[in-house]
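Excluded from the complex is one protein chain; the other protein chains are retained at their positions.
After this line comes chain A, so read on.
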Amino acid sequence: MNTFGLVQIGLILLCTTTMSSLNCNHLPLQQRKAIENSLQLLDKMGKKFPHRCLREKMSFRFPEQVLKPKQKETVKMAIEEIFQHIFYIFSKNLTLAAWDGAALEQFQNGLYHQIEQLEACVTKKQTQYFWIKEINRLKLKKYFQKIDCFLKDKKHNLCSWEISRAEIRRCLQLIDKAVRKLYN
């Protein structure tokens, strides 16, 4: 019974691992397509930026040096971490934003898939090990913490969400540029 259970679990695990069988050499092409999708969904989620929210606008200062390619693997890790931060932000209380729920869910779903693919394609465990201690990781954390605190301070109202959405949009565009440069 025990061995049967093990075999079953093993098969399930095997199935889940073989599910994402993307050849990692083609990851950049796939990434660009996925980011394009994410940007479209981000736009589709809500309406145009409300003018009344302009006065509440804040400068978050994304640490662009994080995406400057020193090593490809480090930039891949940075992109994965950025996606995870974005995923985390959008899993919060969004009722006041009054956005299109279906578009939001699709956005989250696409983002999650990208995170899993990036994780599967990071070949060296060493990269992950060093990334844990990497200073750029701190910079990213500070940046996203600023957005998080901003949302909390404004009690997740509509304007704070719209400003955050615009900021995330800018983030994704920077990633798209970095991916293009990295693999050309």
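Note that contacts are C-beta pairs under 8 Å (C-beta built on N, C-alpha and C of every residue); 3 or more make two chains touch, one makes a residue touch a chain; residues count from 1.
Everything that follows uses one rule, which is that contacts and distances are computed from a predicted model.
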Listed names "Interferon alpha/beta receptor 1 isoform X1", "Succinate dehydrogenase cytochrome b560 subunit", "Protein Asterix" or "Ciliary neurotrophic factor", matching UniProt entry of the absent chain
"Interferon alpha/beta receptor 1 isoform X1"
Where does chain A touch the missing chain, residue by residue?
1-2, 4-6, 8-9, 13, 15-16, 18-23, 25-26, 29-30, 33-34, 37, 77, 81, 84-85, 87-88, 91, 105-106, 108-114, 116, 125, 128-129, 131-133, 137-138, 141-142, 144-145
